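Let me begin by handing over the structure; questions about it come next.
Note that one protein chain of the assembly has been removed; the remaining protein chains are unaltered in position.
Entry: chain A
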Amino acid sequence: MISSQNLTKTYGSQTVLNIENLEIPKGQSFGLVGNNGAGKTTFFSLLLDLIQPTTGKIVNNEVQVNTSESWKPFTSAFIDESFLIGYLTPEEYFYFVGELRGQNKADVDALLSNFEDFFHGEILGQKKYLRDLSKGNQKKAGIVASFIGNPEVVVLDEPFANLDPTTQIRLKGIIKELSQKREVTVLVSSHDLIHVTEVCERIVVLHKGEVVRDIQTSAETLKELESFFGG
């Protein structure tokens, strides 16, 4: 589904990302872990064509992302609050995203009804604009918006940060369910090793912009990761 070749990103003399080859097959739930500055967000930004690669390319479902826009219909993402439109209510935002992805109101409502539990009654029908919601609730809205319109690739940067424990557990359930259907490729980055090992079948560790581990998740993965970061 997603393949990147000779991908590097350099700012001045500093190389922040250098990935020789990375293939992510369709339907995989893919986890990206690493310390601050490891290049996780850089990789996602390159995948979404928000920054330009210094060398190399990313191909998303046979579309090279920095030369064509046709990866957009099947890719959705929530990176940070700059993906939210502050002056819309959550409902309006969902309908807007729905409209961009060819979903009418009924479709969006049907999808949202699956997330009532996740929203915990704090998002819908609040008569508040997104800019007036708390950081955690903004994040919930952004994450759910990225599920609208049956995307084939979902990119979530640090989805667990800022969420309360209940929501973290619910989000894990949602991501697992999503990847079980084998149709959606989910890319998640996190600082929390426990969360990623729970939801991702494959974990890639980035360190100073380079891939240092590429692990198929198993019972020992958490230990392995802890010893990598601890040692």
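Here are a few things to note about the model shown:
Quick note on the criterion: a residue touches a chain if its C-beta (ideal position, glycine included) is under 8 Å from a C-beta of that chain, and two chains touch if they have at least 3 such contacts; residues count from 1.
Simple rule for what comes next: contacts and distances are computed from a predicted model.
When the unshown chain is looked up in UniProt, the name that turns up among "Anti-sigma factor antagonist", "Putative transmembrane protein (Alph_Pro_TM)", "ABC-2 type transport system permease protein" or "TonB-dependent receptor" is "ABC-2 type transport system permease protein". Residue-wise, the contact with the chain that is not shown comes from A:Lys72, picked out of A:Lys57, A:Lys72, A:His120 or A:Lys176. Which of A:Glu92, A:Asp117, A:Asp164 or A:Asp214 touches the hidden chain is settled by the complete complex: it is A:Glu92.
In the complete assembly, the contact with the undisplayed chain comes from A:Gln52, out of A:Gln52, A:Ser113 or A:Gln216.
Against the chain not displayed here, chain A makes contact via residues 48-52, 69, 72-73, 75-77, 79-80, 82-89, 91-92, 96-97, 99-101, 126-129, 131-132, 149.
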